[in-house]
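Shown below is the structure under consideration.
Up next is subunit A:
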Amino acid sequence: MTLAAASSDMPFVTLLVFIPIVGAVLIGLLVPSRRGDLAHVLGVGVSLLNLAIVIWLLVAFDADSAKFQFVERSSWIPELGIGYLMGVDGVSLFLLALTGFLFPLMLLGSYHIRRRLKHFTVLVLFLEGVQMGVFGATDLFLFFIFWELTLVPVYFLIGYWGGPDRIRAAVKFFIFTALGSAFLLAAIVATGFLADGPVSFNINEIIKTDFPLWTQRILFWGFTIGFLFKVPVVPFHSWLPDAHTEAPTAGSADLAGVLLKIGVFGLIRFSIPLFPRAAVEAVPILIALGVVGIVYAALVAMRQDDAKRLIAYTSISHMGFVVMGLFALTTTGVQGSIFQMLAHGLTTAGLFFLVGFFYDRRHSHEIAAFGGGVRTVMPVYAGVFLFMAFASAGLPGLTNFVGEALTLFGTFVGHRWFAIVAATGVILAGIYMLWLYQRLFNGELTVEENRGLKDLNARELAVIVPIAVLVLALGIYPKWVLERIEPSVDRIVTEVERKTEGTDQEYVQPEQTSPGGIEVETAPAPSEAEHDEAEDEALSGTGGEVSP
Partner candidate 1 sequence: MSGEWILYIVFGATALVSAIGVVFLANPIHSALSLIGALASVAGLFLAQEAFFLSVVQIIVYTGAVVVLFLFVIMLLGIDSADPREEQLLRRQWFPWAFLGGVIGVGGLVLTITGIDLPFGVSGTDTADAVNEAGGNVQALSERLFTDWLLPFELTSILVVAAIVGGVVLAKRTKDLRGSGMGLTPDLAERISEEVEADAAEGELDPEDAFEADDVDPDPDSDAVLVGETSENGEG
Partner candidate 2 sequence: MEFLQTPPDPDAYIVLAVFLFSIGAVGFLVRRNAIVMFMCIELMLNAVNLSLVSFGRALSDLSGQILVFFVLVVAAAEVMVGLAILVAIFRRRARASADDMSSLKG
Partner candidate 3 sequence: MSKEAAENILELAWIVPLICLVSAGVLTTLGRKLKEPWGGVVGVGAVGVAFLVTVVVFAALLSLPADQRVFEHVLFEWIPAGGFRIEAGFLVDPLSILWMLLVTGVGFVIHVYSLGYIAGDERYTTFFGQMNLFVASMLILVLGNNFLVLFVGWELVGACSYLLIGFWFKKIENSSAGNKAFFANRVGDFGFLVGLMLIFATVGSLDFDTVFGAAYASLGGGAGVPIALGTATAICLLLLVGVTGKSAQVPLYVWLADAMAGPTPVSALIHAATMVTAGVYLISRAHPLFALSEVSRAIVTFVGIGTAFYAATIALGQYRVKRVLAYSTISQLGYMIAAVGIGGAGYAAGVFHVISHGFFKALLFLGAGSLMHAMHGEEDMRRLGGLRKVMPWTAGLFLVGGLSISGIIPFSGFWSKDAILGALYESPESWGKIAWGIGLAAAFLTALYMFRTYFLTFTGDRSWGDEAHPHESPWVMVIPMLVLAVGTTLWGLADLPGSQWLHGFLEPTFGVFGGEAERWTGEVVLLLTAGLLVGVLGVATAYAVWSRATRERRISFGERIPAGAGMFWRKAYDVDAALEYGVRRPGWELTGVLATVDEDAIDRTVMGIGGGAKRAGRQLARLQNGSVRVYASVFLGGVVLIAAYVIVRGGAGL
């Protein structure tokens, strides 16, 4: 398409990263803090602009190329082998899209914030820019910078605009993730240094190094533990419920929608490709962690008496599916985990917005505050909530089902019993979701204050309807998304398979006899391999030379 050709060298990621940050700085400096609402409107404008660019990126993205597109490369600190490398591939494309899509809604959804609205908008915009950076960076050092920078705005969002016990939650969030990033920093320094050739943090360079097994194990676990804090996987998860309960609506939506994905993105982008043999070795442990996460979080979710806290636990359970699918190391499984991330991002963010709307009216998200019977007073609200609840419970025809089905089918191939235990998650999801729905909406209206509540107004609908539409659309026609993810995922999986051929892992890849005659591309044909190397060469931009 001409549009795609014209924009093949557009610096998309840099635009996506710096438009919100520059916007944040401008609003911060120019708009007086009295005029909070002006700042808020400008903020929405900037994030909408960013959304437009994301949409352009989606259109311009070449669906069947497995390599990085819109690559930006310039030397930043050659002394330490650090370069400013940005790129988009199938894996990060839709995470960027999700971020771009959610942030305008978040700003729109936090209309009710009165205290220092200007600072709030500045922080949210800064957060958007930084999170785009995390997904776009292909240089380990650059990734780590954006990874840590996400801490600061979220810390203040929870700490300043949060609920009653916000300080403890904010500090706990900060320390947990900082502890994780301590592991990460040590691992990154070691990887950059131990990789063959000059010290370099460009993953296309590092991926060529075949680390000795023991180093590979240590580095792999260094990265993975750092990321598992963020996912969060069960033993490291106790910061999430507090952070969600205390965060303002926008904060929770972002936490669920994007922040949890950074951890898993790190696993797909760095842990698995860079240290394949260690990854394959660690597969049983990590899948077990994922499955435990699914069942454990679902069970604990049932006993929560705060709606937001319950939804927080459900998102831990959903992320369990993601981790399981990812470490099945089959194309189906990994693709499923990425799609599940997208689906979970939409549904959980939607649920948080909905609980947020009730919070705006009643200033509480305790289940007791609903007290049941709200359906009689706010039917539209109840209807949309039911739609989202069904989506979250994985009803077919909506996005989560596709994600869960893919992860389950992907994992079942290699690890039968894990997949079966994980499938019980489907039952538990149905139970806690509908039981929550009954306690909130069905039966007679018991809480008097709820009697006078007004139903969803136009602005609130403007926030929730786009999400609902996407949830339905992606459920019915996920092909458009899955098509774009598949080449990159396939490349990663075949890469890992090729590198771990030597070791006799019990790593099972089902025979590809799909009747449609679509020959799943095994290792790229030799001629193309050379081409790959050349491509990587040009792409890597070794530390020394300064290129445009």
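Criterion applied: all candidates are chains of the complex that A comes from, given by their letters.
The rule is simple: a contact is a pair of C-beta atoms (placed from the backbone, for glycine too) under 8 Å apart; a residue touches a chain by one contact, two chains touch by 3 or more; residues count from 1.
Worth saying up front: this structure is predicted, and the values here are computed from it rather than measured.
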From 1, 2 or 3, the one in contact with subunit A within this complex: 3
Touching residues on subunit A, where the partner in the complex is candidate 3: 172, 175-176, 235, 237-238, 296, 299-300, 302-304, 330-332, 335-336, 339, 372-373, 375-376, 379-380, 383, 390, 395-397, 401-402, 405-406, 408-410, 412-413, 416, 419-420, 423-424, 426-427, 430-431, 434-435, 438, 441-444, 477-479, 482-483, 486, 489-490, 493, 510-516, 518, 520
